[in-house]
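Shown here: the complex without one of its protein chains, the others still in place.
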Amino acid sequence: MKKEWGGLVFEPAPLTDLDKRGVEAVKPRFTRRQLLRASALASLGALAAACGGGASPEQSAQPEPAPTEALEPIPGVPSERPRAPINLKEVPRNRTLIVNYGGAGGQFTNQGITNPWAIGFNHQEGNALLWEPLFYYSVFANREIPWLAESGEYNEDYTELTIKMRQGAEWSDGVPVTSADVKYTLDTLIENDALSYHAQVAEAVKEVQAPDERTVIIKFNKPSPRFKFEILSLKFDTGIPILPKHVMEQMYDVVAVPGDDDMVHSGMFNTVQTPQQKVFDLREDWWGFKTGFQKKPDVERVLVIPISDMTTAAQRVVNNEVDATIDMRPSLIRSVVEQNPKIITHTGRQEPLGYVDWWPNSLWVNTQLPPYNNPDLRWAISLAIDRDTIDRFAFNGVKLTTIFPYPEYETLKPYLDRVRARGEALGVGRFSLEESAVRMQRAGFTKDAEGFWVKDGQRVNATIHGFEVIHADIAPILVEMLRRGGFEASVNFGTDAFQRMVDGQPGLYLYGHGGSLIDPYATLELYHSRSSQPTQAGIGGSNRFSRYNNPEFDRLVDEMSVIPPGDARLFALFEKAMDIYWGEMIDVPLIQWLHRIPYNTTYWTNWPTQENPYLNGAFWHYTFPLLVLNLRAAA
Amino acid sequence: MQLTYLIRRLAFLVFVVWSAITLLFFLPRLSPINPVRERFAELQRSTGWAPRDLERLVKVYEVKFGLNKPLHEQYLEYMGSLLRGDLGYSIMRYPRTVGDLIAQALPWTIGLLTVTTLLTFAIGTGIGALAAWPRSPQWVKGMVTPLVVLAAIPPYLLGLLLIYFVAFRAKLLPMGGAYTLGRFAEPELSMPFLLDVARHAILPALSLILSTVGFWALGMRGMGVTVQGEDYVTFAEHKGLDLSRIFYAYYVRNAILPQVTALALAFGSIVSSGILVEYLYGFPGLGSLLNAAILANDFFVIYGIGLITILAVAVSMMVVDLLYPLLDPRIRYTRA
Partner (left out) sequence: MELALDPHAPVTQPSQLTLVLRYLRRNPSLVVGVLLLLFLVGFGAIGSLLIDTSTRAYPLAAPPVQPPSAQYPLGTDRDGRDLLAVMVRGVLLTGAVGLMAGTVGIVVGTVVGFLAGYFGGWVDAVIRWLTEVLMTIPPLVLQVIVASTIVDKNKVTIFTMAGVASVLAWMGTARMVRAQVLSLRERAFVSMARLSGMGDLEIIFRELMPNMLPYLAASFVGAVMGAIGASFGLEALGLGPVREPTIGMTIRWAVYHSAIFNQWWWWVLWPVLALILIFASLALINRGLDELANPRVRRTE
């Protein structure tokens, strides 16, 4: 029953490896050869380092020293499957899409993790090209795109979803994709608590049936009008792909297998991955081409290369070495566009040179921890922030500051417009140090000799915890504003910043929402009291830093959860919820998050833009295949 | 006598290595950062999305990695697995194994850093020695200062400047990476590949050399100056020995001792010294791997790479100790 997987040998775990909870303890299973190879290399390195042996880059560029080839297989241990040297076929530059994204410190460390259930898996660095969902959803086009499914219909009260599978879809080994794969995928998510979608699926789904090869029926525990969108549809960074039952079932532990370059998948690309590049080559035999579901794209190869320094990434785009890269700082995107006339963005070559992402940032606090538990103090912080100055300094004068914890998408606009006036009337977004002072005095604070607010001899700890790569635009400016308002602010960009947010420690957390896309429910859910564990529990780790606890608010959220998006009843509930959000200033809404992605049109055209918003342009999102299908080779 | 010394020195080496491994085991455990949660944090930072019941999930993986057990038990287990040659899994990149990550990165670091360390040592020591040599022309004596000043520019900035002018503006050399993208599926042993690698290594190597050569020169000049006053050098000069003989045999040989120590240490610490340059140039070596692991507090990767540096540095220091008496006749083995 021993199974091989991409060079690693996997065998069903012996029972002794299972602890009482039935969770398998992790034990690396090396083949002896790999072990020897690693240790030979390690000792070789130490030796060379110690003796100063003159290994030139030429010699050491050889990744697998020859001696290991001579090792005899150990009896009883299957030897590593011989791997033929891989030869990349020649693909001309104008058929190759090169994107610069991801990696850790200038190299990929997750190369070969192609199994979406491994926690080291990352769909953002090209792996989205390997896996397919039942549905895609383009939020910008506000359109559902059935993929492995042909259709998905809810019953009247949203307690049952019937999915019809597309005819002709098949895995890369030729096995058809059927309802059994969908059932397997969902069942495993329900059973295996090591999977990240386990909680959401297990909570919602009562039972999955596959009455025939092309039909899946999902029965829910309660009305779940958002399940199809939130879980079964891939959009942005969320949703689940469908995995091959016949392959996954043979793994001794579905989270413990990397997958490697040759994992059976259904997507239209094959991959070869090393720390320096991930190559994705178009599959001539992809089911979508065979069935006529999609036309062959111009893109024959996608190269993903890791980012080290953002300026270098910019220079690579300008020199036409890469076709698109990560979203850039406002100071950078403008000169990128200026230095190469072929480069465009979502808004062409005009400011704001990007589009709004789903991640509006707030200053969050732990609302259970004094003194932040006082809404007056949170309001005082909001009133001390001069949002116009932020726009002027940090964003080239583009108005990005916001009073919403929502991205201003077309899909959400009707809701936001409904409450905008209420927010402004309340004074959200206003800058007034006087009003801020009134609030602080009401909260029992006085100013000390240095002009900082104190209560019981304690200043307000206003250290802003954030992330240098993305927050260094505005954090230093915010600090000065808060200090002028009497809050002892500083910045923590340390590696421990996130942990401190999760632990609910004193201070302000600069962070986004990642909630709603097509209706206001998901963001409000972040403030539901089920996430309001005591301070130390660290539950805040999923954007739920507020630990907000308000039964009245919970009731509104619970009520909304069973009402489908678009239903008129949502508006009134949303109004009430926003009155609480703003009235209590649960967090201090700050800025919309802009994706400033440069698209180089030297080799590729038909990028998604304002005029042609078929997608959001983030190629690192799950919708990457849709982008690839739409790109056209430049004439 | 020498054999006893050798045995004692070896025992000391083992003791040092064990102590260092032990210390390194406990160090990252002091940090508030939990690598399992950090993996989901990373996911959340890059995607905006996080599992709804993150804390339960963190616990599940803590059990999987054995992190829920008492620390001393974990320590014993780790030492046990080390003895079996098992470095464990990366937590951030589970199920990639540490051994696998290291095996892919190590050759790059050794290749780039050995060559540059040797070059830097040779150039720096040479210039330093000449600068301290009384018979050198004035401009040679003054060369150390500009080199030190060059070292004043932070290596990262120096690298950015090189990339900007040499690679981006002049387009003379690649901006980064270890070999041309899309041309090779994976590293191979062929002439075109090796030449390609060499071309990609020029700028990183230059960054490393420029930013450290001044320190070597400074150190050598400091020592050279001390040796000059010594009687044996004066004596040799008066005896009318050949100048180049005096320079090498009397002067350089006596002054170079601390430099050799430093060289051995530099070899030991090539992993650490390559971090910034590897990162900036996207050179897939151990340094940038270690950097990423430290930032995420990825225990087993830190331990694995740490093990390499521990062995490398400890062995280098032993080699220095053993070589010392050969280089400096004034020291005997008995002084252990």
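By written order: A and B. Residues from 1 in each chain.
Keep in mind that, in the parts below, a residue touches a chain if its C-beta (ideal position, glycine included) is under 8 Å from a C-beta of that chain, and two chains touch if they have at least 3 such contacts.
On a predicted model such as this, the values are computed, not experimentally measured, just so you know.
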TODO: Kindly name the visible chains that come into contact with the excluded chain.
DONE: A, B
- [ ] Identify the residue among B:I127, B:L257 or B:V277 that touches the chain left out of the display.
- [x] B:L257
TODO: Return the single residue from A:Q315, A:N340 or A:N630 that touches the missing chain.
DONE: A:Q315
Task: Hidden-chain contact residue, picked from the options B:V98, B:V197, B:L218 or B:V252 - done: B:L218
Open item on the list: I'm checking contacts with the chain that's been left out. Which of A:E191, A:E284, A:E468 or A:D567 qualifies?
Closed with: A:E468
Task: Option touching the unshown chain, where B:A41, B:L54 or B:M317 are the choices - done: B:M317
Task: Touching residues on chain B - with respect to the absent chain - done: 12, 15-17, 19-20, 23-24, 27-28, 30-33, 132, 134, 138, 144-145, 148-149, 151-154, 156-157, 160-161, 164, 168, 214-215, 218-219, 221-223, 225-226, 228-229, 257-258, 261-262, 265, 268-269, 271-272, 275-276, 290-291, 294-295, 302, 305-306, 309-310, 313-314, 317, 324, 328, 330-331, 335
- [ ] Determine and list the chain A residues touching the chain excluded from the picture.
- [x] 310-311, 314-315, 329, 331-332, 335, 389, 392-393, 461, 463, 468, 472, 476-477, 479-481, 490-497, 500, 506-507
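Keep this in mind: only the chains that are shown with their structure count from here on.
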Open item on the list: Rounded to a whole Å, what is the gap between the Cα centroids of chain A and chain B?
Closed with: 34
Task: chain B to chain A touching residues, read off their complex - done: 31-34, 37-41, 43-58, 60-61, 63-66, 85-90, 92-97, 99-112, 114-115, 117-118, 160, 163-164, 167-168, 171, 175-179, 181-189, 193-194, 197-198, 201, 263-264, 267-268, 270, 278-285, 288-289, 291-292, 294-297, 307-308, 311-312, 315-316, 319
Task: Of all residues in chain A, those that touch chain B in their complex - done: 19, 21, 23-26, 28, 30, 34-35, 37-39, 41-43, 45-63, 85-88, 91, 96, 98, 102-110, 112-113, 118-120, 122, 124, 193-194, 196-200, 236-238, 255-258, 272, 274-277, 279, 301, 303, 305-309, 311-312, 315-316, 318-319, 321, 357-359, 467, 470, 495-496, 498-500, 502-503, 512-514, 533, 537-539, 541-543, 620
